[in-house]
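In what follows, a single structure is set out as structure tokens and then discussed.
All protein chains but one are shown in place.
Residue numbering begins at 1 within each chain, and the chains themselves are lettered A and B in the order written.
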Amino acid sequence: MPNWNFLFDMLKIQSVSGDEESVSKFILESINQRKKNWIVTPEIYSGEKFHDCILLKFGNPTTAVFAHMDTIGFMVRYDNQLIPIGGPEIIPDVKLTGRDKFGEIRCSLLGDEEGIFHDFPRGIERGTRLSFEQNIRMDSEFIQAAYLDNRLGIFTALELCETLENCWVVFSTYEEHGGGSMPFLLKFIQETGPVKNALISDITWITDGVHHHEGVVISIRDKFIPRKKFLDRIINLAQKSGIPFQLEVEAHGGSDGREVQFSPYAIDWCFIGAPEDNVHTPDEKVSLKDLDSMIQMYQYLMKEL
Amino acid sequence: MPNWNFLFDMLKIQSVSGDEESVSKFILESINQRKKNWIVTPEIYSGEKFHDCILLKFGNPTTAVFAHMDTIGFMVRYDNQLIPIGGPEIIPDVKLTGRDKFGEIRCSLLGDEEGIFHDFPRGIERGTRLSFEQNIRMDSEFIQAAYLDNRLGIFTALELCETLENCWVVFSTYEEHGGGSMPFLLKFIQETGPVKNALISDITWITDGVHHHEGVVISIRDKFIPRKKFLDRIINLAQKSGIPFQLEVEAHGGSDGREVQFSPYAIDWCFIGAPEDNVHTPDEKVSLKDLDSMIQMYQYLMKEL
Partner (left out) sequence: MPNWNFLFDMLKIQSVSGDEESVSKFILESINQRKKNWIVTPEIYSGEKFHDCILLKFGNPTTAVFAHMDTIGFMVRYDNQLIPIGGPEIIPDVKLTGRDKFGEIRCSLLGDEEGIFHDFPRGIERGTRLSFEQNIRMDSEFIQAAYLDNRLGIFTALELCETLENCWVVFSTYEEHGGGSMPFLLKFIQETGPVKNALISDITWITDGVHHHEGVVISIRDKFIPRKKFLDRIINLAQKSGIPFQLEVEAHGGSDGREVQFSPYAIDWCFIGAPEDNVHTPDEKVSLKDLDSMIQMYQYLMKEL
């Protein structure tokens, strides 16, 4: 039975890119509580040397699973101006929350792509991060909330830890705003317990070819393109697994896979994750069936890859 | 006498970015056949550890020559949609070919920059790569075909191998779609037999300053800019050589040189290659005189640099 409480608690933590400290601590605490129930006890790497990232090394890995901890959001500029962090949807009147040295902030977003503002009565300190107010909804078919991208990728990675024997599980930062932690994470991995394969545990998009309830998405490409030989291997395994999945072919978008592609290591990579509707809004929506396929597919691949 | 049969056979192989396995095997076989006629027998590095790339190490190198093996093309999205790989020209009714698990594919491209489609009667598997149908034409002045970019760069690099004493010759992947193999290739080179200089054996553009029959192009810049001191050295040598060449100065475009520039190694780089008309179409056209200058210039520089 999945650890829903962990997910719900994690969904309440803000972690706009560059400010992942709180969610990182929360995940680390959870790891320390849960690891006694895992088949293999991993080596845990965290702390200032890794900025706010966390790496778990199970056994002798040939594969690493990456899940990013940051979310999109906004930063307060001058006066009541806002500028985006990552690519949030600009939705007039949407509620934003955060805090500065004067206390808690709850306000509405005003404006449009041309200029974004907040309506908080007092000034907010320059550089304060705001993000969508959380509102978690779950029924028998769907979960809906802000930050599902990528709280569900983290959730999946930690569910996976229970049965892992040989694998790196890595929690990265900054993914929504151009990246920047992957290069040092990959260097550390390759110098500590090198891998050949990277799987990106993240959330993708509902499009005209990808639908709710049709299974986890294996991405053949976004803006970047994994090596065909590795994709073929993953897709063949997925077919053998009997677990529902769908294939994505998009021209845009990116993930931590981009930084694997451009790293100085010959590591194959593939994005595997459930699709969501209402991307980068407070109403991100994922099918529970697809989330289940995602967890199952990772469990299957970690045994077969 | 140049190895035209090798070139013609290589032009028939499809190798859209990310799917370079076939052309890589073909080149490796040719290397193994031809190396007995080379002055120096190189160390050959290839196989899964290098994904589909190939590296040849002749003697004690200070320079590396890079030629990319991939080409532009298209990927099948959903329904009959296509999305580009690299930057192919979108030419209505142009013929595309490829294959999926159901067999060979030959179809026409429909649409424009706003939306591209194929007219193949049956559905094509998601993620299938298509590229321009090949049609090789050669007369006394010109060669014309798809994929001259960068089959001629590979052709030149292999002609060069006959007389090489000290040099790396490297066949890279992914160049047309943002790169990604150069970082690990450069790391391997610098850790195995480090170099100071990189020459990019690739094909450039006919523009208002670069013309057919006026010699190989030495590029002073494209989007990126090599170091002036190194360019001056190359241009001085080219002037001494007596071999026809022309100087290019462009604001756009890129090559494997970009990834040398941004690598964590202080390696100078320069793009040297024949110019073509009808770039990224099935009718790429290169002057045989310019191709000859390209081969001669590389042979000269490899002795003098």
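Quick notes on this structure:
As a working rule, a contact is a pair of C-beta atoms (placed from the backbone, for glycine too) under 8 Å apart; a residue touches a chain by one contact, two chains touch by 3 or more.
This structure is a prediction, so every number in the text was calculated from the model and none was measured.
Residue A:F50 is the one among A:F50, A:F66, A:W205 or A:F230 that touches the chain missing from this view. Of A:E21, A:E141 or A:D232, it is A:E21 that touches the chain left out of the display.
Within the complete assembly, B:K229 is the residue of B:K36, B:R122 or B:K229 that touches the hidden chain. Mapped onto chain A, the interface with the missing chain covers residues 17-19, 21, 49-52, 75-79, 83-85, 126-127, 129, 174, 177-181, 183-184, 186-187, 263-264. What chain B contributes to its contact with the hidden chain is residues 196, 207-209, 220-221, 224-229, 231, 247, 249-251, 261-266, 268.
Throughout what follows, only the chains that are shown with their structure count from here on.
Seen as a C-alpha superposition, chain A sits on chain B after a turn of 120°, to the nearest 5. Centres computed as Cα averages put chain A at a distance of 36 Å from chain B.
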